[in-house]
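Here the complex is missing one protein chain, while the rest keep their positions.
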């Protein structure tokens, strides 16, 4: 067969409907007072109280073993919870990285002690994780990482600078990638992952304001920071593979195409206020919804394949690429169909969301690897030599 | 000042209006029976009788000196004639390359004898020129040209293959680029331009059918073809510079953005038949017209600068790049606004044009250098090192 | 990827192998010139694919749309010059209506014909591909709000040849007052009749074509050299091919989605989503592929246009992406914004 892709469909069983309804009810209550601006932040929004409440419902670490506080529930159940949260732009940031990335990393590669210590805290919404990858001179070129971890008695000493760490200033822990060896010739060799307590002495977190004036990402300076030996994650020197396979895994999740979704319902309501909507509105909205439905099917398919033990890396990369385009087009759609208002009206959900998204979507094709890097990965994966 | 571009405006004087009207009257008569399909070919359509009629009006070689049969008229007058022709998709092919490219080349670099012999024939619409640049293994990479011209007694012997030569099978002469020397290290050295009589023995022209089944371009085999010494054009070994400066010159002309124009009037008429047109139709058409007006202003500006003796190569390259995008979007516009008819109705002007253009516009970002090559030229011209 | 191969996968493999061997440029040309490729059709009949959607008790294979999707996509990926998609739709509709399948290649109309009280059928369809080579046309007929599947002998139709970009032999069809050869109620047919099923089939076929374009482009990127290296080394070409891959993947998922929705009686929604998405993928994918291939891709000799012309054609058939998007959008706009997410996720 010709296609290099596998997109075996995954059908969410009707049995998940009660769970979905429960999440909706929970969110209707929890999100009663969320402003459009807040909702715009979606999964990057940091709200510890909300995360604790989510944890109390058993919706963090849902698929993890019970012995670590997990729910031993299916990936499908988790998917339902996540997409419901994203559909209303819930502030997932305080548990998102732990739930999506760091927890699964520890489950795969962590020591028993690491799992026992951290996973239950993540599950409760008490332990927030951030990811320390990029450096000032290692952005797209992650393998150019220069921060070093030097072996010392009982552990490691970390020195260097990480940057663009989302919510680093609010997080309890970081999974950071540091150079532990390698002669520098093969740049992605000799890197290792560490679990770092952000309260360690020698860590200086400098929040970086973004163009809206808010501080979500950070520059983090490590000055001879001690990390105990048992906080190495996985295999020394294998950090590059570990970290990039994490990246591959997260590419297909609905946060890669649903960040702008919450603006659509108020847009529809505004159009309806002016009548039934014309051909322009119908066509643009219809095309957007079709695009979204297909992205969701693709994402579900990747989920199913992962659950079956496959590694659909190419498929996941395509979901992110298409998801970026989808998300980035949405503010244009809103502009055209809401006649391009020139002011940002606080208190108006549509206006706040649109103001937030207009200024933020350009970054969506950067996070988790730039579009350019991603397309190169896709091309290589297709067999271009 | 910040801008790297110069787009000094050029205003066409009102005094040109009578000429414009004369061209319109001429075309109304000459084009009475042109089908939509024929009109789709625009400046690539080959119609020797039409070119003779154009020549009889004094509209070929308009700006050239009278001693060579030219009209010594202004570049602005020529522009008016050309854009009127393009607006109705007149079949310019039998004189276009001579008028746009080969004639000006001979004026700049030809010998007095070459000018006297060829220019008057071009002016009459009697001598058709084609351009021999690309080779089977030198497409985007023109400097990889392998066809050779070897010096022999009294002239040159040409051997090799040219390809994608538009209207080569119908043309009387070719301006061809051949390798006359160079050690092969600096690929674009040692190339020379020749004026080749297409009836010479040893030339084998094989028309190449395109995807619509028509043969416009050709593969041309040169087997020891003799070209007299006096048919070298310009300086031996300087052909690369000569040919690429030709390319730069032609980039900004209206044929680079008006090839699809003739489909717009019947589209408008069709929309009007169904009422006044809605918001979708108005916005899309309005944006297209705005785009076209600005392209025309840019093209006129380059024309004015060339006439003043400047060499606005960057500006010309941008016109072609923007012009390609403009042209290639037009069949999409027509599709959306005419509700995507699934049949090609012969005899229906809109349908024939749309059928032709749908199949042909993908080539518009290839001709005269691919979009990828062009963007690289633009980037380098901006000072990217 | 998966260990268990379904009957659908097996069928697809057989179809793929057969077509990969048999569909040559020469045979594509012969069909575009008007002849019917009886040999190819028979070979496909022997594989059982032509009756895939006909119930087992009616002599068919009894598959659902989801099962048949891989084989239909494989057929698309070779631009198989036979009315397979149409025969599948026709067989499916006849089967559901309980009408005996006459066998052989069948044509379908995606429009709705009028039935009078004497049981006589009238109406027209400006574009019916393959009808000249088919014994019957299968179409939806309507009388006073009731819907029927009608099987209409070709000889009762007035045919006028029409031209399409795909150059598949096609005709405008007029029927004026003939009683169909068979007629049966079609409660399963929604407002749009057979259009959703045909749209789904076109989406699947387009996905197959995009698969092929991707394979051709990757191969060309690795073999064609310019500036002393394979063009696939250039980032611009890599990005064009990555974009094509994304469109191919989306179209594939779209086609399959439409099939699954047809199987569960939700064909109209599935077709709207799928044709809207796949139509867009067709336009973008064809554009990228032509840009990768450059001039060579514009020649009659090169295989590319046998694929790209079908994409340009099929995106317009059975409702364009704009037509379906508009329909979907009007449904979205018929309910408050809060209903959008439940409409998508349930």
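Note that the chains are named A, B and C in the order they appear, and that numbering of residues resets to 1 at the start of each chain.
Please note the rule applied: a residue touches a chain if its C-beta (ideal position, glycine included) is under 8 Å from a C-beta of that chain, and two chains touch if they have at least 3 such contacts.
Everything quoted here is computed from the prediction, not taken from an experiment.
Among the residues A:31, A:202 or A:341, only A:341 touches the chain that is left out of the figure. Considering the full assembly, B:281 is the residue among B:281, B:303, B:340 or B:366 that touches the omitted chain.
Looking at chain C, the residues touching the absent chain are 234-236, 239.
Counting the whole complex, the residues of chain A in touch with the unshown chain are 134, 137, 139-141, 144, 163-164, 208-211, 213, 217, 328, 332, 335-336, 339-346, 355, 358-359, 362-363, 365-366, 370-372, 375. Interface residues of chain B facing the missing partner chain: 1-9, 11-12, 17, 20, 83-84, 87, 261, 264-269, 271-272, 276-277, 279, 281-287, 289-298, 301, 305, 308, 310, 312, 315, 318, 321-322, 372, 374-376, 378-380, 382-385.
In this section, only the chains that are shown with their structure count from here on.
Top-ranked chain pair, ordered by C-beta pairs in contact, is A-C. Legend note: the chain whose CA centroid lies nearest the centroid of all displayed protein CA atoms is C. Measuring from the averaged C-alpha position of chain A to that of chain C gives a distance of 38 Å.
In this assembly, the C-alpha centroid of chain A lies 51 Å from the C-alpha centroid of chain B. Across the assembly, chain B contributes no residue that touches 2 or more other chains. Of all residues in chain C, those touching 2 or more other chains are 237, 322, listed in ascending order.
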